[in-house]
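I'd like to ask you about the structure that follows.
The complex is shown incomplete by one protein chain, all other protein chains being positioned as in the whole.
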Amino acid sequence: MAVDGTAVLTQTVAAEEANILAAWFSLLKAGGALHTGRIREAELDTQARTVLEQLRVSLAAAGTEVRADAYAPLRDTLAEVSRSRAIQGFTPTDTANFVFSLKEPIFAALNRAGGKDPAAVAKGTWAASHLLDALGLHTMEVFLASREEVIGRQGQEIAELSTPVVRLWDGILALPLIGTLDSARTGVVMENLLQAIVDEEAEIAIIDITGVPTVDTLVAQHLLKAIAAARLMGADCIVSGIRPQIAQTMVHLGVELNVVSKATLADAFALALKRTGRTVVRKQPSISSTAS
Amino acid sequence: MDRIPILKLGGVLIVTIQVDMHDRLAMALEEDLTAKIAATGARGVLIEISALEIVDSFIGRMLDNIAAISRVLDAETVVVGMRPAVAITLVELGLELTGIKTALNVERGMAMIRDRLAEDDDLGSARARYED
Partner (left out) sequence: MPVTKTEVLPIRSSDDVVRVRQAVRTCAVGIGLGLVDQTKIVTAASELARNTLDYGGGGEVRIDVLQEGARKGVRLSFEDHGPGIADIAKALTDHYTTGGGLGLGLGGAKRLSNEFHIASTPGVGTRVTIARWK
């Protein structure tokens, strides 16, 4: 009956807080937390003290329900410990061990308190183990979440850096794509392209794929999406920079880009000029006044 | 019930959709436009959607229908002013609206209609000359 175990645990932690804290702190020090010099004793002391106090309060309020609101302050504190440890260069295991090492002192306290009631000691131990496992895992999750955030942000920055939109002439844009086109990148490409179409009032967008290593069915699908989106905004697209090998691969794969494509950006630009009603005229060489 | 107003500029009907349309309003627009094209003999329909934050498959279908109906009645439809976020979402949704002509804004849309109608007229008069 978990209720008994939790009650035993709650009482023990409340009654023996000072002892548990002292034992835990010596364990942490012995475990080498301070040896590397990455964290000061005072800081470690404060962290341990705060965590244990919040644990006692949360236990009294919500038992071992780690997800309950009453545990929010403790979860936040542990999240903060996890983050600061990560910055200080500790591994996520170190931080999890910060929590797990609390087991020994608590088990010892339960033993002392439970003495003549082995059943109560067993249940209290189970409740404590269950609770500290959950809290230790929480610190791991926080660590992982912040890592993912960094990676996501970096991915976004890379995607934006590698999709510039260039204004070649009035109403003519060029989009030189470098690197592979996956679905996340296509999203960024479309946003940049469409915004540029609006800003420049472009009629034609030249998508140059010289820098795209391979064009398989998936990449072609993404390209077609970008082209369809541009068309909905009233801009026609021309694809340029299709290398001979890519042309071959595309035909063999049965990939069809139902849009005008030119081998070079220059050819595409010439076509775009023509389509928008412009011609390029070579200036007549001026007759020198000294010629005779 | 409010109905979306339809303006007439020369031989072109202009509709500006500015509200979050519910279905009845969309159906009413389709009916009204069809009636007006027939009544005025308009050769062009311009639908301005720059205020639309959402175009879902229902609205997409409505636009497709209007384009198809006007074509039958010998009018050219152009949809203008689609927002970038809407275009991206439509493409993701799988609605490419290939049956509809699109332009960036009203100015371009009108130019497109004029060009198309001039082409048709040229073709028409060329044929007439040939048949004489």
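Miscellaneous remarks
Residue numbering begins at 1 within each chain, and the chains themselves are lettered A and B in the order written.
In the analysis below, contacts are C-beta pairs under 8 Å (C-beta built on N, C-alpha and C of every residue); 3 or more make two chains touch, one makes a residue touch a chain.
None of these values were measured; they are calculated from a predicted model.
Across the whole complex, the hidden chain's contacts among the shown chains comprise A, B.
Of the candidate positions B:A42, B:A75, B:L95 or B:M110, contact with the unshown chain belongs to B:L95. Among A:A96, A:A127, A:V142 or A:I246, only A:V142 touches the chain left out of the display.
Mapped onto chain A, contacts with the missing chain fall at residues 67, 79, 141-142, 145-146, 149, 187, 191. Where chain B meets the missing chain, the touching residues are 20-24, 53-58, 60-61, 83-86, 88-89, 92-95.
Everything below uses one rule, namely that only the chains that are shown with their structure count from here on.
Centre-to-centre separation between chain A and chain B, using Cα means, comes to 43 Å. By the touch criterion given at the top, residues 187, 190-191, 194-195, 197-198, 201-203, 225, 228-235 of chain A touch chain B in their complex. Across the complex, chain A is touched by residues 80, 82, 84, 86-88, 90-92, 96-97, 102-105, 108-109 of chain B.
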